[in-house]
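Apart from one protein chain that is not included, each protein chain of the complex appears where it belongs.
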Amino acid sequence: GYGRFGLEYVEDRGVGLEDTQIASRLRLNIDATTETDVGVTFGARLRFQNSDSAGETTGNQARFSVGYEGLNVQVGNVDTPWDSVGLTYDSEMGFQDSSFGDAQAPFFAYNSTGDAALDGYTGIAATYSISGVNLYFAYVDPDQTIDNPLGFEEEISIAADWTNGQISVAAAILKDGAGIADNDQFFLGGAYSFGDAKVGLNYYDYDLADSNQVTLYGNYAFGATTLRAYVSEMDIPGVDTDTAYGIGADYSLGEGARLSGSIQSGFAGENVADVGVRFDF
Amino acid sequence: GYGRFGLEYVEDRGVGLEDTQIASRLRLNIDATTETDVGVTFGARLRFQNSDSAGETTGNQARFSVGYEGLNVQVGNVDTPWDSVGLTYDSEMGFQDSSFGDAQAPFFAYNSTGDAALDGYTGIAATYSISGVNLYFAYVDPDQTIDNPLGFEEEISIAADWTNGQISVAAAILKDGAGIADNDQFFLGGAYSFGDAKVGLNYYDYDLADSNQVTLYGNYAFGATTLRAYVSEMDIPGVDTDTAYGIGADYSLGEGARLSGSIQSGFAGENVADVGVRFDF
Partner (left out) sequence: GYGRFGLEYVEDRGVGLEDTQIASRLRLNIDATTETDVGVTFGARLRFQNSDSAGETTGNQARFSVGYEGLNVQVGNVDTPWDSVGLTYDSEMGFQDSSFGDAQAPFFAYNSTGDAALDGYTGIAATYSISGVNLYFAYVDPDQTIDNPLGFEEEISIAADWTNGQISVAAAILKDGAGIADNDQFFLGGAYSFGDAKVGLNYYDYDLADSNQVTLYGNYAFGATTLRAYVSEMDIPGVDTDTAYGIGADYSLGEGARLSGSIQSGFAGENVADVGVRFDF
């Protein structure tokens, strides 16, 4: 898991709310595995996560997995292709790893915190890795226990990513994202590394609003420091949006710890900033 | 602890409910112990259990223990004799270890999941093991904090089991089971092993409804496969019940993992089936 804490500024956060707060997260993964005689690995994960001065911590829904060579099948609180595919989060920055350049339409992902409202949520997912290519598939039922879960649909998604030396590409298709009918989405991303620098472009197509999003990002490392920047354009018919952008920097403290900060601006021109530390354990 | 997941079919599960669901369980035991200079062992257990796509996981009530040689005393969320005695669960099958041949009247047992409704539940239990004989005792107060817990009684139970080569016998007496006045029960079980096969007979007497239950079971192992079967008869005065039965099979995957399935039918003729995996860690 990891820990992170620092200052987070959100312009006009809300009526009566402090714009500047201490943001924090402690994420503890409990992984239990056993490997059978023929090399099949069974595993289960439970996560305890406490964020932003929440007063209590409950465990989430369990995820079960079976792995054999490059194939991994998950059941329960599964990782989804839209959330797992390469490149999609590569414009993130700051100690909270956030970006307006991330996909902006709803989708299902591994649920990190316990929530009784998720009772019945059940996914089946598979990943297959071979020769630098990763393939992802998932089927998620918002509530497997009942015939007609309140008009919600099952979400289906597939994805693939590939890295070969300096070039990385990734693509994903999402059908009925977050169980919302016709919330179909498409993602295509590419990145190129040269020396200490990397640039990438992510494209998202959202069927529901007939909109799309393009995020261009880059980073440059020198010594322990990494500079990061991105711009993201959202094109929604009949809606006027600002260009979102962000600049940030990481300073590596070694052993998986880093000091990170960012200044970002969203599609409505809202400004946010953060500075803090993150450490893995 | 262990993990298990697979498909569970329950005929006519309920209005609006899917008959076939993915059933799963992740059980994590956290055991903390310390041994004093004179050989007394103090211990405490906390369990986190997530079952059947529940959206969150909370810890249960703690169990404390003191052990010295063959004697073990527990306080709090204790193991009870009726739930711990040998043979009583030996007709179980499938990846969920279920059987209609299990005792069918209510009783207190170690509570695996957190539940605020259990506040005040407190037991004192003791087990003593010597020369292949195990003796069990428990006293459970449904709510130790108040004088008169809503008409509930304290449950008292004792049990003993003995194994000697091919023969095993077990017996238990339960008074005011689950705190219900006059819910007295009696259990007697015997089993015989020969070669790769085992047969057993469990008898339960339930005072409250003047009823009794007889379960005959057997299993046969060849190679990695174990076949299982049972029939159970319930005799309730004035009530017509079907003969419950089940057939199942396990296929060992090694290192405590197995693939298991079963088809079972209950006392009202209801049909259930399951197939899935279980692995210990």
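We just call them A and B in the order they show up, numbering each chain from 1.
Note that in this section a residue touches a chain if its C-beta (ideal position, glycine included) is under 8 Å from a C-beta of that chain, and two chains touch if they have at least 3 such contacts.
Values in this document were obtained by computation on a predicted structure and should not be read as measured data.
Colleague: Of the residues listed, B:11, B:69 or B:115, which one is in contact with the missing chain?
Modeller: Once the missing chain is taken into account, the touching residue is B:115.
Colleague: I'm checking contacts with the chain that's been left out. Which of A:5, A:82, A:187 or A:245 qualifies?
Modeller: Reading the full complex, the residue touching the unseen chain is A:5.
Colleague: Just the residue numbers, please: which parts of subunit A touch the chain that's not shown?
Modeller: Residues touching the hidden chain, for subunit A, are 1, 3, 5, 16-18, 21-22, 24-26, 28, 48, 50, 53-58, 253-257, 277, 279-281.
Colleague: Can you list where subunit B touches the absent chain?
Modeller: With respect to the unshown chain, the touching residues of subunit B are 30, 32-38, 40, 42-44, 46, 58-62, 64, 66, 75-76, 111, 113-122, 124, 144-148.
We adopt the following convention: only the chains that are shown with their structure count from here on.
Colleague: Between subunit A and subunit B, what is the separation of their C-alpha centroids in Å?
Modeller: The mean C-alpha positions of subunit A and subunit B differ by 41 Å.
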